[in-house]
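This is the structure I have questions about; it appears just below.
Heads up, one of the protein chains got dropped from this complex, but the rest are sitting where they should.
The first chain written gets the first letter, and so on, giving A and B; residue counts start at 1 in each chain.
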Amino acid sequence: MNQNGNRPLIAVEDLVVRYPVARGLGGALARRPRRFVHAVEGVSFTVKRGELLALVGESGCGKTTTAQAVLRLVEPVSGRIEFDGGDITALQSRALRPLRRRMQLIYQDPYESLDPRLSVRAAVEEPLVIHRLGGSKADRRERVRDALARVELNPPELFLDRYPHELSGGQRQRVAIAASIVLGPDLLVADEPVSMLDVSVRAGILSLLDGLREAGLGILMITHDLSTAARFADRIAVMYLGRIVEEGPAQSVVRDPQHPYTKALLSVVPRRDPRERSKREILSGEAPDAVRIPSGCRFNPRCPIAIPDCKQIDPALEPAGDHLAACIRA
Amino acid sequence: MSVVLQEPVALDESVPVRSRRGIVWETVKRRPSAALGAGVLVLVILGAVLAPALAPYDLHKQAGPVFGRPSWGHPLGLDDGGIDMVTLLMWGARISLVVGFAATFVSIVIGGAIGVAAGYFGGKVDTVLMRITDYFLVIPDVPLMIIVAAIWGPSLFHIVIVIGILLWTSTARVIRAQVKSVRERVYVKRARSLGASHTRVVFRHVLPQVAPLLIANTVLTIAVAIFDETALSFLGLGDPSRISLGKVIENAFQRAAISTGAWWAIVPPGALVAVIILACSLLGGTIEDALNPRLRVAHLSARSFRLRPLVGRGREAL
Partner (left out) sequence: MSLLAVEDLNVWFDLGSGRELHAVQGVGFSLEPGERLGLVGESGCGKTTTVLGLLGLLPPSASVSGRVLLNDVDILAGGEETIRPHRWVDLAIVFQGAMNALNPVKTVGSQIVEVLELHEQARGRGARVRTGELLQSVGIPPDRAERFPHEFSGGMRQRAAIAMALACNPSILIADEPTTALDVMVQAQILELLDSLCSDYGLALLLVTHDLPVVAELCDRAAVMYAGEIVEHGPVDALYHDPRHPYTRLLFAATPDLYGEGMPASIPGAPPRLDRPLVGCPFHARCDRAFARCKDERPLLKELDAGRSAACHLNDVVAEVV
């Protein structure tokens, strides 16, 4: 591991992903200009081994699409994705296959991400079979048992022959994580890993991910919950309409936000302590759809401190405070 | 640091969270119509399979007068050749069922394959396959059979093929819809993102979800196939060397059973075909219902909750 030095596990540069909006026959005949959903419009970030980066934002900001692009489940229009030093942006599926082992995705819905017909053993073993890992049946069984133990489903024997419908939501999510780590990946992408679980169960799953991070995995976590990001992430990147508007160490972003969107977002997150009712900066309306991106700074129509220049200038991520923010007034 | 987690939520047989197979089996057991349909089918199949052993009379030897009336020895009378009707029905059912099953097999294989391919791959593959399906949908069966009979001669094999290539369309559509929806399930996408091949995904994850629906569709297709065979035979397009139920009816018509008043030569075979089709429909329909959660309508009931008198106050009531 040492020869990698500080080389990041994942390095994304100027990623752009667009989806065409269906014109329909009428639109095509009328020669209406093709329109696109600008899901991701130039996003750059890195994730190191042993680091948890939280990609935070509201629906439509492009965080899920970014994660899918990193895993090459979605084709980028332009930009560069590097995995462990190698450029994977344009790799075809054949070349990608060995890489798929090393980067895994954990889904949001534990009730849907497991095939109801497969036992826990079969579900965790399947990745091994697909990638032809683990020589013998006994060897594979050992790996399955190991994976289950790592996700704290102890003793593993108790769970091997169970089916998903016999498990609680938290247990299912652990099985899904076990099926992801059984291949020994380097990168885990977790898409809202706990949002469908009860509150009392979430912390367990998140600290499990934290433990995996400590063991050397890099984790990219998508979440809309700023409180979770504040507690569990090393770094936070805030996205708005396809761009990262603020990025830096978690505590720094949360305690000293530089971008007005981040400030507003943090101010409206409800707190546990009723005495801590801070001044809430509630933005009006909702984020515009990603088809018609405002000119200049994409946040300017809703920004509480916008000035005329904001309609002209599209700010890049620049140093602000002790981290990065994309705002000319930061 | 590992934390011992609680026992998994135990599977309790009295609060069943049932697998699809379990749902199908339970429903068949519980719904009398399905049980009836299944029972009748079993009886008919047994009778047909065991015809050589069970048939009371010889199929080819005259046992009495032409269009002999029903009597104790011949409960359903005799046909235009003096052959016992019960014997005819048993042997006729044999052919009808064979054609029905064979044609259904052809149709399910074609329809299933096309449906899975169209639903799974989507895009251009889907469009092309669905267009082909549409073309086959509009081919009329009787004219096709007439042409086939004219060119290649009528035979059992030709009938099976004709029916088979006309029936697969509805199977294809139903299966395609189901496959499309299963394709979008998270665990299927997950298997793909893990790097599983298409073959693996289809056979391991998609087909098991589609199988119960395929079974329902198969049963319903059998009903249609048997009807089609009966109709074609009745029109004289069937294999002249084999006796199917449709042929029995055709013979009766040709040999003036109606003007003779020999209803026993026409009604029983027709009734038997109807019974077989009804049984298949009941069984297949019930399986389909069981698999479709949207058909549950208990929540639309006009009744509301019930009141219980207060037994005690506070926690002592518990």
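By definition in this document, a contact is a pair of C-beta atoms (placed from the backbone, for glycine too) under 8 Å apart; a residue touches a chain by one contact, two chains touch by 3 or more.
Owing to the predicted nature of the structure, the values given are computational and were not obtained by experimental measurement.
Contacts of the undrawn chain with the visible chains, over the full complex, involve A, B. Note on the undisplayed chain: of the listed residues A:286, A:309 or A:322, the one touching it is A:286. Interface note: of A:13, A:58, A:82 or A:146, the residue touching the hidden chain in the full complex is A:58. Only one of A:31, A:94, A:137 or A:277 touches the absent chain when the whole complex is considered: A:277. The chain that is not drawn here is touched, among residues A:230, A:245 or A:303, by A:230.
Summary of contacts with the chain left out: across A:28, A:90, A:215 or A:268, the touching residue is A:268.
Residues touching the missing chain, restricted to subunit B, are 3, 5-6, 9, 14-15, 298-299, 301, 303-311, 313-315, 317-318 (touch as defined at the top).
Contact between subunit A and the unshown chain involves residues 58-59, 168, 170, 198-207, 224-228, 230-232, 254-255, 264-266, 268-277, 280, 282-284, 286.
Just so it is clear, only the chains that are shown with their structure count from here on.
Rounded to whole angstrom units, the spacing between the C-alpha centres of subunit A and subunit B is 48.
Residue ranges of subunit A in contact with subunit B, taken from their complex: 71, 73, 96-97, 100-101, 104-105, 107, 109, 112-117, 126-127, 130-131, 149, 152-154, 158-159, 162-163, 165-168, 171, 204.
Only residues 2-5, 7-11, 17, 19, 185-188, 190-191, 193-197, 200, 204-205, 208-209 of subunit B touch subunit A when the two sit together in their complex.
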